[in-house]
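Here the complex is missing one protein chain, while the rest keep their positions.
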Amino acid sequence: MNSFTYTAAPDANTAAALLTADKHAQLIAGGTNLLDLMKENVAQPAALIDINNIDGLDGITTLDNGGLRLGALAHNADTAYHPLVEQKYPLLAKAILSGASAQLRNMATNGGNMMQRTRCYYFYDTSTPCNKREPGTGCSAIGGYNRIHAILGASDSCIATFPSDMCNALAALDATINVTGPEGDRVIAFTDFHRLPGDEPQLDNILKHGELITSIDLPKNGFEKNYAYLKLRDRTSYAFALVAIATGLELQDGLIKNARIACGGLAHKPWRKPEAEDYLIDKVPIKENFEAAADIILNGAMGYKDNAFKIELAKRAIVRNCLTAANLNN
Amino acid sequence: MQQKYIGQPVSRVDGEAKVTGSAKYAAEFNVPKLRYGYVVNSTIAKGKIIKINLERAMAVQGVIKIYTHENRPSTAWLSFNYADMDAPPGKPFVPMHNNKIVYNGQPIAMIVAETFEQARYAASLVTVEYDKEEHESDLHAHLTEARLPKKGLATLLKPGPPKPKGEAEKIYEASPVKAAGTFVHGIEHHNPMEMFASTVVYEGEKKLTIFDKTQGTINCQLYVANVFGLPFKNVRVISHYVGGAFGSGLRPQYQLFLAVMASLDLKKSVRLSMNRHQMFTFGHRPATVQKTKFGANDVGKIQAINHESIGETSQFEDYTEIVVNWANMLYPSPNTKLQYKLKPLDVASPMDMRAPGGATGLHAVEVTIDELAYQAKMDPVDFRLLNYTDMDQTTEKPYSSKELKECFKQAADKFGWKNRNPEPRSMRRNHKLIGWGIATGIWEAMQLPTRAEAVLTADGKLTVSSATSDFGTGTYTVMAQIAADCMGMDLADVSFKLGDSDMPFAPISGGSFTAASTGTAVQAACLGLRKKLLKKAQKMVAAFTEAEFDDIDFTDSGLHLKNNSGPPLSYREIVAATKEKTLKSKNMGWPNAMKQRKFTRATHSAVFVEVEVDEDFGIVKVTRMVTAVAAGKILNPKTARSQILGGMVWGISKALREESVMDHRFGKFMNDSLAEYHLPVNADINDLEVIFVEEDDKIVNDLGIKGLGEIGLVAVPPAIANAVFHATGKRVNDLPITMDKVMDYASPLV
């Protein structure tokens, strides 16, 4: 861990201003990923701006449109166990509780969850080349040990995956992200927030330096009747996903009227394919239709030495999870 | 001797210290003006260091000195000075010895600073220029180059395979019932929860007190004294509490060498702790490839056993373990061919890791036996009973005791084995295929000479000590129980001390031999003390003057004449009458070689496992497991049960979770963290049951102790593998059994 200065920001504007003023500064909230990366010498900020003392960013409040606003500084656990989240957005609650450990969920914030970085072994290991950590050095995961790596949307420069569980649910729910910064406030659609690696894998998302997430808005529809979250991993708990699926369905008269399927562990961002969701509209919720949707989602999937199994695994997981959401499992 | 405490489920005597946080581990002794070390590791696997750039690191405020191979103080010249009690044949690794890199992750520099944070920061600023050479780290790419291991002192405890008998290959080929397999094990790291650390307290010229994480304080004392040329008595190594070790503490690790070096050089106290990545930069359980070919006749009697193993070792030491010797100890066969070879690679020397060799070899043996039972169309329990023996056929000696049959009976009843449908893929629960599997376990019951001292004080308290270890094994507790019974005292008046090289000699603690070795020493010291008590009593009270040792009951903290010819005399009174106000006896507990040599001494286990395999995903869950263990006298069923439970969790982990995965382009482990090296978590562990079938075995030692550290683990991986076969109809012989290896087998066959 390098030497850095520390400032506790009293409000969001000060935080954004301090951040804007120093391109080597970083915000710290829960710190669960940032301090981990600092101890690995992967993150080496010159300044840390502590935003935990900013008032008003940790609330969970209803919106006039019937939706729900999640404060960026609300902790993951407080969000998952919030009565409104449990009732109206059980998919989100379940996704959050599938991630990390109880201790980490008590520390980690909603904004921070979105900002967490990949778990790629090579990104973490400063003795190996990594384009995400040091652009231009190469991708060691290609041709290396790539069990946890992407099968969709990867590039020649990076095959890392985005590790969040919470974000898979937020993507499925069509959340929006409220951001403030030196150029004012803006709203980002959740599915636009994270990006694919392309030839700039060092960029995980489209947030600009100086900007700060203030809250996440959930639309009215929480898919609370027909939802399911499935996480497949190498141990029963406290492990990152090999494949994770968030599904929300609306059913009417035995037909699917609305479908959302977001996949984690497969790409550099929560993976959604609107064509697959559209395909399911007015279809019967049966295995064959979900298989067809899974094929659309996984179209173009490419495996490497250690992760090729994830293509078939993901297909089975999508089908299982959609059947569970439709209450048709078994 | 009345057994009031031995055999009772006494709660751990060190429990309160552990649950309140007052138990102090190696890195927790805070002394004034402590300096902090931090190690820099190599990032290549083979080559030479051309230059280490230290300027930026030296510029960090608080940095006192940086050690590298170029400036380190000289230590012993001769290689044998670096050989500890557990050193395999070869030349032990010497940290920062020269500019040569022999494995990725070897320590190449150490920062010493005023604070931990300064040292850690400075370490990140060190850059190294290497002259890289091609390395070899992949066992599978070099199997044909394997050779026989070199012999040395350490091989005494680890004999090579016995000579071939008969014509095992030919008979196998001709057998009507055959089973064969190739078994692949990856590398595993011990990963105890406490990371290796040494706090070296500088006590003055050439005098050190060292708080170290080790399974042998005297081993480390000898190592430090030999390497740094210090008088033995000036080196005191203390290790009262060890946060798990599992074999990793059998040898001094590099943090000890480096912390001592810096302390002596700076004449300051120094603490050096490893980080979790560095816990992957020394010994490990070696990768192995095993091949088995077992044959039986048409009634299911085994007639040929072929078992060969190739393991990796480092380029500088021939680490060996007993992998292939087990099959013929368990199953009689007139024809056997057992072979064990090594391939040196550019890696750190492997080390003993819980049930070394046994956990590896028995997986291959017991899966092959299971397959042979299927081929013979027999129930796997019946097949094992048909091929049961009370004699170890590798030595042609009988077992000193062997209640394995009773283990099978009790575990099968508890498990409900009789309800099993033998057909693979015949049982299911919703999306889950159900499988039931069994395996047999065996581990040697060893004993090594160990000393203990028993001290009675005038307050009526007994303190017994030995320089042995308790890394969670329960040594503190069971030794106090033994001492209390030997002396006829209340447990509350007895304490047992360990983990200090100033205490009477004990060897390194491992291999399941500590309870038997130290227990015998404690018994000897107490016997010595009883004799001294009688001598004193004879001078004090007339009624005792003529009494012989056998006329006395040592009970209720006093001497009682069996014939009631006089009042008892309390230990307290006797000790109070001595000039020193204490009475001591220091004795060696010797293994009874005369008794032992005619027998093979071993523990046995029978393990019954149920797994659920998700039919779509191939995820294996161990839903329940019953282990029955025959391991002589159980000193404390509570701590003993915990040890077996721990072994079962290790078995689940070995079968389903653990593997250190190397990227052979770098010769480096890529999942070197607890996030990616998957140890089981609480949610992984379901219904576990332990049964002890006691054995009354006076051949192993007077107290009948056999040891429990390894027997809980060895049979679990094959039992799980066999259950996965029963669930899916396919053999996955490549551990760990992860979902990708099972998925296609789990999906419904079409």
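Going in written order, the chains are labelled A and B, and every chain counts its residues from 1.
Convention: contacts are C-beta pairs under 8 Å (C-beta built on N, C-alpha and C of every residue); 3 or more make two chains touch, one makes a residue touch a chain.
Heads up, the rule we're going with is that contacts and distances are computed from a predicted model.
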| remark: The chain missing from this complex carries, among "2Fe-2S iron-sulfur cluster binding domain-containing protein", "Heme exporter protein C", "ABC transporter permease" or "Acetolactate synthase", the UniProt name "2Fe-2S iron-sulfur cluster binding domain-containing protein"
| Out of B:587, B:643 or B:738, which touches the unshown chain? | B:643
| query | So which of B:14, B:403 or B:663 would be touching the chain we can't see? | reply | B:14
| field | Chain not shown: contacting residue from B:68, B:473 or B:722 | value | B:473
| query | Among the options A:62, A:103 or A:327, which residue touches the chain absent from this view? | reply | A:103
| Where does subunit B touch the missing chain, residue by residue? | 11-12, 14-25, 27-28, 30, 56, 59-62, 114-118, 121, 125, 191-195, 241-246, 273, 275-276, 471-474, 638-639, 641-643, 645-650, 673-675, 679-685, 688
| field | Missing-chain contacts mapped onto subunit A | value | 1-6, 8, 28, 30-32, 35-36, 39-40, 48, 50, 52, 77, 81, 100-104, 106-107, 236-238
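In this text, only the chains that are shown with their structure count from here on.
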| said: Quick check: how many Å separate the C-alpha centres of subunit A and subunit B? | reply: 42
| query | Which subunit A residues qualify as touching subunit B in the complex? | reply | 1-3, 39, 41, 119, 121-122, 124-125, 127-128, 140, 143-145, 147-148, 232, 234-240, 242, 309, 312-313, 316-317, 319-320, 329-330
| said: Please output the residues of subunit B touching subunit A within their complex, sorted ascending. | reply: 43, 117, 120-121, 124, 430-431, 616-617, 619, 621, 657, 661-663, 665-666, 668, 670-671, 673, 675-676, 678, 680-684, 738-740, 743-744, 747
